[in-house]
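Removed from the display is one protein chain of the complex; every other protein chain stays in position.
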Amino acid sequence: MVESKHPWKAWIYLAPAIVLLLIFTVWPIINTVRMAFLEGYSSMSAVGGMQYNFGFGNFKQVLQYKDFLSCLTNTMLLCVLTVPISTILALLIAVCLNAIRPLQRLLQTIFFLPYVTNSIAIGMVFAAMFNMVGSAFGSENEIVITAGIINNVIEFFGGTAVNWINAGSTYWANITVMVVYIVWNALPFKILILLGGLQSINKQYYDAAKVDGTSRRRVFTKITVPLLSPMLAYVVITGFIGGFKEYSSIVGIFGDDMGPTGDPRRLNTMVGFIYDALANKQGRASAAALILFGIIFVVTMINLYVSKKKTHY
Amino acid sequence: MKKILLATLLLLALCFNCVSMVACNNSNVAPEFEMPEVGYDGSEVTINFYHTMGANLREVLDAYIVEFNKLYPNIHINHQQVGSYDDVRDQIKTEITVGNQPHIAYCYPDHVALYNLAKAVVSLDDLIASDLEVTRADGTTETMGLTDEQIADFIQGYYNEGKQFGDGKMYTMPLSKSTEVLYYNKTFFEANNLTPPTTWDEMEALCEKIRQIDPTCIPLGYDSEANWFITMCEQYGSPYTSATGEHFLFDNDTNRNFVARFREWHQKNYVTTKELSGGYTSDLFKAQDGTRSYMSIGSSAGATHQRPDKVNDAYPFEVGITTIPQVDPANPKVISQGPSLCIFKKANQQEVIASWLFVKFLTTSVEFQAEFSMVSGYVPVIKSVGQNEVYKNEFLDKANGGDFIAALSAKVCLEQEAAYYTSPAFNGSSTARDQVGLLMQKCLSADANGDVAAMIKKAFEDAVAECKYQAD
Amino acid sequence: MKVVLQNLTKVFPGRNKKVNEEVVAVNDFTFTIPDGKLIGLLGPSGCGKSTTLYMISGLQKPTSGKIFFGDDDVTELSAESRGVGLVFQNYALYPHMTVRQNILFPLQNLRGKDKLNKNEMLERAQKAAALVQIDNLMDRKPSELSGGQQQRVAIARALVKMPSVLLLDEPLSNLDARLRLQTREEIRRIQKETGITTIFVTHDQEEAMSISDMIVVMKLGLVQQIGRPQDVYDDPVNLFVAKFLGTPPINVFDGRVENGRLYIGEDEVMKVKGVEDQPVTVGIRPEGFTPDSKGRLVCGLNGVEIMGRDVSVVSTHPASLNPVIRSIINADNKIDTSAETVKYSLKPHKVFLFNKETETRIYFEVK
Partner (left out) sequence: MSESTMKVMQEKDLRKVTSSQKAVKIAVQFMLYAFLILMAIIIIFPFYWMLISSVKSLSEYRLSVPTLFPREILFSNYVEAFNQANLGRLFLNTLYVGLVSTLLSLVITVLSAFAFARLEFKGKNTLFALLLATMMIPGELFTITNYATVNAFGWMDSFTVLIVPFLVSVFYIYLLRQNFMQIPNELYLAAKVDGTSDLKYLWKVMIPLALPTLISITILKMMGAWNSYVWPRLVANKEEYRLITNGLRNAFTESTGDVNIPVQMAAVAIVSLPLFLVFIFLRKYIMKGVSRSGIKG
């Protein structure tokens, strides 16, 4: 690093970024904290001249709300299910990709495709695939008309069709669909990172292992995974952070109702909760956002602690 | 990474400190409207008007803006289709927080309740009562307010909707209205010697009969679960909501009972709804084969959607329209819906007055009301439209269950003018509406695990709790 | 175990797919490595020495030719079945494992009846570590070790499974000069103690010469010469080998033979019997010069560098193909550093003649 003769010069370089960040990032954060502690704050009534007490009222209301717990459990459940599944799957795919020559680039491209899509748009495609009854009653002589392709496949293999996302579907069926979609969505990034990690592992480790007659499984568990552990930790941590912000994928499948017909908000998440409150109860939304931030913070800390213990070198 | 986390904490702590410094309130509230002594002074103003009109309705509006400008050339109307009703509400909501709201907007009562949290809507009472004379560009004059004849010309149910806000003040003017009507397959009814039901008891019997005739059918489709619930409350005279005091009163035995009854209907495949069938029930009503229905309760403004597509240049069946079933046919209740207009407070009182003049023009002009009704399928809000020659001759008199189905629907609506009710509007009234709609969906379709009463009880309690949380 | 390479050839397909140019990395290499010897594969980069090593290890398959371990043909056998120990240039120590875990790793791979119990493994690991004198570092991670220590760990890891052949790829290139000297003695010692046939690859001729029982000099895939280090040094078969071996490098001159006399430039330097008249390239080892006032080779004197026991004389000659001539002479020979020229007589067995075109050696009789 060079000791500059003009320390102010750095600030000139930084000025545009800092000014914009102050206005569009820092101020909103400050404002959020402010709103969170003004009890019952809403921007409409604030315009109307309402005065607010300073306190924890918003937090109390959020925590006592009957659906808060379900939002939290939904969020956690999706995190706990999708992060390991997508990580393991991505690891397998990355390792396999790394082990082949022909078609490698083609397959790599395909696996990255979901990354360049709009999650709401493709969510609509998934919803259509998992549909039980069509969007309307069609021309056949029964009520259940358009079964989605997934149920067709299940029936083809002799199973019975499952009501995945329509009215009367079970919670676990909904969760299954969400897990499939979220994992599908999360794979590209993870595969990319892990494949990059794999390719940066010195080939000599594998040569050395080969000379020593190491079995494939041992190579995988004793060499590949430990050497990949920083990248694994990275995808797990970002996976958790992203998982706690899960929202648009659920909108993609279930629409703004965040649940099947007849039971809206069943799959609501923390961010969904914030968005709901954001419309009219900005104080509550801010409080919920701070709670979410706190949770992410704690989970990330735990993750970091664990990964420090588990990642090698 | 650890450093980042620490920095984040620091950042938050910093924010917390800042909070006390920026506790000031950015009050963008516009001043209360006060009628200037001169009334409208002819000054040049531009009025922004948010609505949801499609292209065909915008054409009508544009034509009448030209007419209006013949009278008031200095009032420029700048209108904009913002999207759906909810989009209008959301847009204005955010704009109010920065004092940037339009002058006039399409509104539903609950929107106004929301805007009024910010005290943003002009109370119209002073304007309506004003007897100031306004001179128009063509030399004629008009009274600023509404004359007694003008007030009397409004269909009362529609007019009174503007006063549903619990403080006795008038905040909205009805623009065009609709209600729910019962569409039935007249051809089928005549062939099987059936008559349209007037009560819910008759409806139940009728459904049973129709199911015997066509075992794969679902005789009745009811589009809006929420309307169904609220209308039943009105018809039974049981509490739904109140604009003052304890807002959410709908958890009571009467209401649980009718919900339980309709659940049975649903189980017996007598009835379905928009959400439960996955689409507007008109789809079933229009269907020519497969699962179909023979009755559909939907918006009177959607009559053309209830008409089946032509086959070989002829409608496969004729549609009949009648009042929806009642609890007590002697004291009928049908919902009043459709957009009203509200005016927002502005610093420049001339803008408010100009807005009012335009609102008044749209709501009291027979020609506009007639043409708007014919194009939109909505019902005019003033009775004298019925006497308008074009409207009468070219529209109402031609009413039938085929090409002129919209007229038929309008006719039925105009005939039941005394039956319109509106529900109280307050901050949270839309939540109540959403919640009872969901409650209907849930109670009709959910797996009760053997204890229907308990399931329904829980659904009601949840709905009330949700309403209270949202209103809190 | 002896290792036999029979017509070993390795051809790599060209990088450029359109132009079908192949790269012959190793060309028809035949050689028998006697049991228990330390062999150095020597050559400039790209000469195919590493490829040869990898073929012996089984990591690369020869295009043609055969490899025998003892009497067994292992050509088609994959690396893990050959029982070789391989030490990589960068050691390839697993960074997430301790020294002990690294050394244990090959033992834990053993299956079937070769499988060892835990105590046996630990014992063998300890023994291997002791052999390379790192038994006090067993719980460290590779990142906590110096380069030399890492090198030893890598050797221990290769030795612990008692390989039939030990292969070392540029074992000293990542070490600093002092460690290099020390480690190469160490390698020699370990090899002698274990008696394992050891093949190592290096581009550093000094390294190869100092510890190998035999060296193989390679160039562009072709073996140039095989032999004991001193023999190869004293008797190079061609100009390349002569140039490649020795520090300071051999001095090369344009010369010609006329009537059994060797001329460098215009200087007639010595008699060469049995060589036809022809232009030649003359190579003279630095130690082949003797300052001699009657010497025939007259060089311009540039300077004298004192190296302790010896001095290095830097001089020039118009026929020299190198910018300067370096000669090493015993410090007893006094050089007049102020003189403009220095005259040398030559030691005939340090003078090599090469064909100008083919660069192969032209032998002459020394009287």
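Chains: A, B and C, in written order; residue numbering restarts at 1 for each.
Definition applied: a contact is a pair of C-beta atoms (placed from the backbone, for glycine too) under 8 Å apart; a residue touches a chain by one contact, two chains touch by 3 or more.
Keep in mind it's a predicted model, so treat the numbers as computed, not measured.
The chain that is not drawn here is touched, among residues B:Glu204, B:Glu234 or B:Asp283, by B:Asp283. Touching the chain that is not shown, out of A:Leu91, A:Ile122 or A:Leu227: A:Ile122 (per the contact rule at the top).
Of the residues in chain A, those that touch the hidden partner chain are 1-4, 7, 9-11, 13-14, 16-17, 20-21, 23-29, 31-32, 43, 89, 92-93, 96-97, 99-100, 103, 107-118, 120-122, 124-126, 128-129, 134-136, 138-140, 144-149, 152, 184, 187, 189, 192-193, 195-197, 200, 216, 231, 234-235, 238, 241, 245, 271, 274-275, 278, 282, 285-286, 289, 292-293, 296-297, 300. Within the complete assembly, residues 3-8, 10-11, 26, 54, 80, 82-84, 91, 94-95, 97-98, 100, 278-280, 282-283, 302, 305 of chain B touch the chain that is not shown.
Note that in this section only the chains that are shown with their structure count from here on.
Under the stated contact rule, the graph of chain-to-chain touches is a line, running from one end chain to the other without closing.
The innermost chain, defined by the distance from its C-alpha mean to the mean of all protein C-alpha atoms, is A.
Between chain B and chain C the centroid-to-centroid distance comes to 94 Å (mean Cα coordinates, whole Å). Among the residues of chain B, none is in touch with two or more other chains. Residue numbers of chain A whose C-beta contacts span two or more other chains: none are found.
Residues 202, 204-205, 207-215, 218, 222-223, 226-227, 229, 312-313 of chain A are the ones touching chain C in the complex.
In the complex of the two chains, the chain A residues touching chain B come out as 29-34, 37, 40, 42-51, 54, 61, 65-67, 133-143, 145, 166-168, 261-264, 279-281, 293, 297, 300-301, 304.
In the complex of the two chains, the chain C residues touching chain A come out as 57-59, 78-81, 84-86, 88-90, 92, 94-97, 105-106, 108-111, 141, 143, 157, 161.
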